[in-house]
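Got a structure for you, written out below as structure tokens; questions coming shortly.
Heads up, one of the protein chains got dropped from this complex, but the rest are sitting where they should.
Per-chain numbering from 1; labels A, B and C assigned in written order.
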């Protein structure tokens, strides 16, 4: 039983905690919060022991009716692996703590590759993470890119990828970030950081990415253009997608043409928090023109890395040797229903 | 066991179906769709027999891999009560069908009071619906107004209510409706229809409502101003809210100040479809100034009428005599967790 | 000729500069910027001498092709009156500078009443600002409230006002502020600061305000509820509005029911920057029920205070004795076209 601590019980942390608690080979030994708020009430409701960084705030938690189990250091001492899900740029400050306590730790894609020296995607390089002390799970967009690029590359070879990433402005519950009515180039310069970040997982892929932000909260949308190394038919590409445990196909028959409808569909299928853990590839968009492949995929920014975190934990713990097995274990525990 | 048919498996219909299926005294005998799409796949996934209005479309359903159980008339013939959850204005056309088959039917608030001659809210007039053939459950906004007005009126008397209703532009999955960047007066004229609609349930209340639409999908927000008939303290008002089975209090300690954060909190508490069935009254907003009471409440447009539909079914079936009992049965079956 | 300096050439500052330059009794002697950007190019294009706070940045301006006329202190030394249009909370830090140079200064509503000891609205208290050294022009929302409340109070007496203010989340060009999809109570508590702020101009009015923020950029919307001290007809209220130089009536015949359509109409009428300097009161909303008056008004957050700044300058300079005359001079210089 791998003892997992979640340092940072927010958008990603709360999902990882629930996913860990569903795995037969893992358990949540604690989660952390910096102040008493709605998420702290949720942690308590779910029964996760709650630890806090600054014990001088224990009274504030107590006043709100929330029980504090101890300090973050207490939590780390009891853990086999810490999932650092603190906000981007904060995680790097926690590294010394993990080293001091000789605990394994994994970070999210908001941190740089150098924090761990290894950037992870279960479908691409699971084996490389086995028994490592430190691992970085790449960001939601990079995760979505790596999955489909690796799959197409294995099938037909990929000579070049161009990706235009239309990103959501903020998560649904975030009220201070915009834009309200604008398309924002982020960055204006080309390429965006996503291309190099894909290369941190798949170093041999030639890729140029362009990125912008739009006023939506529901999901990112990727427009992908592949130059293939060998001939492929649309049907062969669809077959690769259907066979892949982390690529979902948004069937034409559903009539779904947007991120909003896809989110609703995932909600209606009973997924916790309406989470789409797979890439959402629109069946009707998959097009082969000569040796070019075009497609649209939706990426649920809050969800796709959650399952990768689970696989990364398993790889770091070392008991499961291969990615395919871990992915199957993770998916089954979550009760993946095909979209 | 009350046999319930859901005519119109959309935003409200799919929620009512799931809520019915959780009640011990009811069962879903069928749901209807007009064309094969994502919702039809969901109905099939949930195991609800699917009926269609136009049997000439049976092949289209079959081609999409969806099994058709029969025609809508077949469904109606087997039902004790039909929940008509078709779009506003469509339900009225179905009335003749229900009369022909001598089946009980209830409609949503998109239809006018006259369709049934009785407008329903479980906390206000449950008994009046007992054994009726036809009932109309009032709209989400009217439901939210009736609950709080009735409760305050019972406690202290209400001389006059002014309500400003800031309404969401469309449901989260709706992609064609706006506005994108505007506040729209709907209507410009005063009062909006909500005040008279409250009077269809609570005829003796003096109320003036003003309504507008804004570019959000998550919930409506009501700014409410009551003139009270007798002195009340803030604490007494809070006590009334806390004691009410359909009034939820958004605790100050959660730090929640918006509809988006409230929706996230309800999602994190594990509610199906992130549904807030109660009024979401912001604790920190409840203010008494002289004999005026001010407060803000969030109303989840997709959810608050769902539980009222369940109570209306029970009232019409006649076995449960009082509203308080039905409300308790409904809430318990859904596993209400206090927000 | 009143020599006016604009300290802070942003959303308000650039509009005030253009409005000053159109008055026969005023001239712009300079505007200030902290860094070279689009607004600095605009200032240069318009021919306004550009001053900068930190002379060490002169090279950066020069590299961008923008000529620097001197330091902000240089600008202040040459001015009769400084319009401080720096961001809220920054202006207060400039007060010592204005005192040191014994220059008159006016601030915007983002600063507190105490900064100047006098809160200004041309239609309410012009005379009180005459020859003062320091004045604060109240915020866009407070300006819009003061104008209509004063006018109705003069006509029929106002016993009590309740106002629900639905505020735009950010100005159209602002890309970092949200919300994207939420209604945000700001504040949750009641009253919002607007009521007390109205009292800084109109101390004898009883008013309670409730405020929220929504995802739009175009204008604020106010839902206003007046209790009148004497009987009034709808026609009498409309007559007051039509006669007022800063209250605009959005005619029913235009078919305009929203902020977006109103902005477009103002744009089509050729107003600079599509600016609505008046309150935009929706004719069809003006309703009298007993002794209650209800109405909706749109407030253009970027524009309504601009004309108040001009009048405040004139009052502080002292040459024009009464508000009505100054308002007429300002309006004529801008070429007000009736909406």
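The rule is short, and it goes like this: a contact is a pair of C-beta atoms (placed from the backbone, for glycine too) under 8 Å apart; a residue touches a chain by one contact, two chains touch by 3 or more.
Worth saying up front: this structure is predicted, and the values here are computed from it rather than measured.
Checked against the hidden chain, the listed residues C:132, C:193 or C:273 yield one contact partner: C:273.
Of the candidate positions B:11, B:141 or B:182, contact with the hidden chain is made by B:182.
Which of A:91, A:179, A:248 or A:323 touches the hidden chain is settled by the complete complex: it is A:179. Annotation for chain A: contacts to the undisplayed chain at residues 162, 164, 166, 179, 181-191, 208, 210, 212, 214-219, 221, 223, 225, 252, 257-261, 282, 284-285, 287, 289, 292, 294-296, 298.
Where chain B meets the missing chain, the touching residues are 169-170, 172, 174-182, 184, 215-217. Contact between chain C and the absent chain runs through residues 14, 36-39, 41-42, 45, 64-65, 172-175, 180-181, 217-218, 253-258, 260-261, 263-265, 267-270, 272-274, 337.
Here is the rule we use: only the chains that are shown with their structure count from here on.
Relative to chain C, the chain whose mean Cα position lies farthest away is A. If each chain is reduced to the centroid of its CA atoms, chain B and chain C end up 42 Å from each other.
Look at where the CA atoms of chain A average out and do the same for chain B: the two points lie 35 Å apart. Shared interface positions of chain A, i.e. residues touching 2 or more other chains, are given as 172, 174-175, 180-181, 217.
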